[in-house]
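Notes follow once the structure below has been shown.
Omission of a single protein chain aside, the complex is shown with its protein chains in their original locations.
Chain IDs A and B follow the sequence of writing; residue 1 opens each chain.
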Amino acid sequence: MELLLQTLLNGLLMSGVYALVATGLALSLGVVGIVNFAHGEFLMMGAFLSYLFFALQGLDPLFSLGLAFLAAFLVGGLVYQGLIRPVLPAPELNQMLLTFGLSILLQNLALLLFGADTRVVAPSYQAATLTLGPFFLGAVPLGAFMLSLGLLFLLQVFLTRSRLGLAMRAVAQNRLAPGLLGIEADQVYLLAFGLAAALAGVAGVMLSVILYASPTVGFIFTLKSFAIVALAGLGNLKGVVPAALVLALAEALVSTYLPGGGGLVEAVFFLVLFLALVGRAWRSP
Amino acid sequence: MRKALGFLVLLAGLAWAQTALKVGVILPLSGASAVSGKAALNGIQLAADEVNATGKAKLELVVVDDGTDAAKAVPAFTKLMTVDKVDIVIGGLASGVTFALSGPVKQYGPLFLVIGAASSVVEQAFEGYPLFFHYHPWDYHNVAAALQFFQYLNREHGAKKVAILYEDGPFGSAGIGVYKQQLEKLGYQVQAEPYKTGSGQFTAILTRFRAFAPDILYWIGYDVDALPIATQARQVGLRPKLIYGAPPSWPIGFERNPLSNDVAGMTAWLPTLSNAESRRFVEAYRKKYGEVTEEYMAPMGYTIVKSLALAVEKAGSNEKNRIAEALATLRMNTPFGPLAFKPSDTGKTRYQGFGADIWFQFQYLEGSRRPVFPKDKASRPLRYPGEYYLR
Partner (left out) sequence: MRELSHLPFLSFFLLLFALLPFLPLGIWGAFLLDVGFFIQLFTAMALSWDLVARTGQLSLAHGAFFGLGAYGAGLLAPHVGTLPALVFGAFVAGAGALLLGSVTLRLHGLYFAIASLAFSEVLRTLALKLAFTGGPIGLPVPPPFGGVWPLAAYYLSFGVLLLATALSLWAEWSPFRLAQAATRQSEAVARVLGVRVVRVKLWSLLLGSLVAGLSGGVYGMKTLFLSPYDAFSLGRAVEALVIPIFGGLYSTLGPLVGGVVLVGLEQALRLWIKEGYLVVYGAILILVILFLPRGLVGLLGRRRG
């Protein structure tokens, strides 16, 4: 029983970061309608920003959180203006190739600048642990989880309370409506894409503390984010958190209870996804 | 007459020293093994510069990138053979790619100086190829070196239980069966669990290990896993007496992280080694590149070029078979210790450079890596148990 609860706790904590990264992807997919293969590269930028400030200035990654948010927002905005906006009328596949090219370009630029090495930061609280009776919670994963939830909550408030946020939701629900309502679609797109990048940037800072910074750190998160977004249903922002939770819990349960489970984590992640997608398609008429 | 002959020999010698020897270099400069590949290239270029500066031999490097990908390596290798027309190739870092090169190597027949490719399947692929010089130890050497350390831990420190975390790719799982068997033979109780490298998710496995209460937590994986393992072992309350790992390289900045304290590992070389060749190498490297490398592939590349230059000098010829003959009987000191080629332990290939004895164990102590085992290489005693146990 203790082991089960601890396993569920592990899964829960992991789901926060997953949800944060995947929400960004869902925003760019749901609002802008772009399949962004370069999403993980915004995450990678956040991780490197955190590493560089730590290594050069001794700056705690906590401070980098805000910086990464702003920097990634800015880069995301620029990418939207320079690359995404011109291809919005183009077919979906062209957009995919464009973001794929961007992903290759950014990853290899990082490789050129920093090398392929794995880099780590060392804040004093890195291995701090909270013990609750027989259970333990890593302080950093817990903090990352809380922060992710906080950010997602703020995003939710923004989407339901502010005019721009409502416009964004309108676009997400019906890509024709905003034109009819006279909403500045372009502004909405810009903001959504910038926010998507910013969320990934923040996640990157968290991951620089939990994992590492390297040119390829974003890849697996892009992959899993696509999985989560597909499980939630494309464009369904609210479904992202439960979907992230389902997949994170599946991973945790597998690695605890299956013999040799550590090597099967990703396979199970994708198996769950596959079954869910297929199951849902056959159930709906 | 004797004088004239001597003069002629000298002239001839000067003549071949003047014609540059073209050497092909095929390394992963992009893709999964790029870190090691670039380190190796730095070492190779440094040595080539030194050789050319002495004027005893003249080497001209032709470098190509194998992309850690067979589909890129094969054409790149063919280009070295047919366009650049080299007779000597240094390369073969990643095992899979080196295996793919076995076809074209046998077709074109160059002198092949292999820097990495530790997997013994590569040894099968090159079985019977006469010009195959393998500098790096084979995987069974790596296993032997680690087992020697485990034997010491068992005998001197009473370690009895090992928990092994191994990544489920070729690097981690190729030798796992042998490891388990051999450790049990040494009297250890063993529990082994696979994991996905880079996932950073160890809490579940480490929690399970807690009930086993291992003396040693041993992970066979990559640099990306170093920090998550050190962190999460503490978080789940696992208290091994030694955290020991054997990744090909370690994360940059790990030594400045307090969590690295007392973590032990295996390597073939450290910049702090005290042998004369290593000190000379570090100094020259710093001069050329303005920094110190931590990657053992840098001195490995350096060693290969240095040995090649010596062999060329000894052979007095740029012809590959003559050079190979000279290389086969060469004795030299390297940053790793003495180098001499002999048939491999399995007898499948004839020229094996280094063996299990170049590996040694180090520990992160006060922010730097220091050799702790075996005794003749140790600069500090092993801290056992480590601070993660004493907390």
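One rule holds for everything that comes next: contacts are C-beta pairs under 8 Å (C-beta built on N, C-alpha and C of every residue); 3 or more make two chains touch, one makes a residue touch a chain.
What you see is a predicted model; the values in this text were computed from it and never measured.
> Which of the chains on display does the removed chain touch in the whole complex?
Visible chains that the missing one touches: A, B.
> Based on the whole complex, identify which of A:63, A:100, A:125 or A:158 touches the chain you can't see.
Final answer for the missing-chain contact: A:100.
> Among B:168, B:255, B:294 or B:313, choose the residue that contacts the chain missing from this document, as touch is defined above.
Hidden-chain contact among the options goes to B:168.
> Decide which residue listed in A:5, A:70 or A:90 touches the omitted chain of the complex.
Reading the full complex, the residue touching the unseen chain is A:90.
> Even though one chain is hidden, which residues of chain A still touch it in the full complex?
Residues 35, 83, 86-87, 90-98, 100-109, 111-112, 223, 226-227, 230, 234, 263-264, 266-267, 270-271, 273-274, 277-278, 281-282 of chain A touch the chain that is not shown.
> What is the set of chain B residues that contact the non-displayed chain in the whole complex?
Residues of chain B in contact with the hidden chain: 29-30, 63-65, 67, 69-72, 74-76, 78-79, 81-83, 85, 96, 99-100, 102-104, 107, 119, 121, 124-125, 168-170, 172-174.
Everything that follows uses one rule, which is that only the chains that are shown with their structure count from here on.
> Averaging only over C-alpha atoms, locate the centres of chain A and chain B and give their separation in whole Å.
Roughly 37 Å, centre to centre.
> Where on chain B is chain A touching in the complex?
Against chain A, chain B makes touches at 30, 34-35, 38, 165, 168, 193-196, 198-205, 207-208, 222-224, 226-228, 230-232, 234-237, 249, 251-254, 256-259.
> What residues of chain A sit close enough to touch chain B in their complex?
3, 6-7, 10, 14, 51, 55, 108, 111, 115-122, 124, 126-127, 129, 131, 136, 138, 140, 210-212, 214, 220, 251-252, 255-256, 260-263, 265-266
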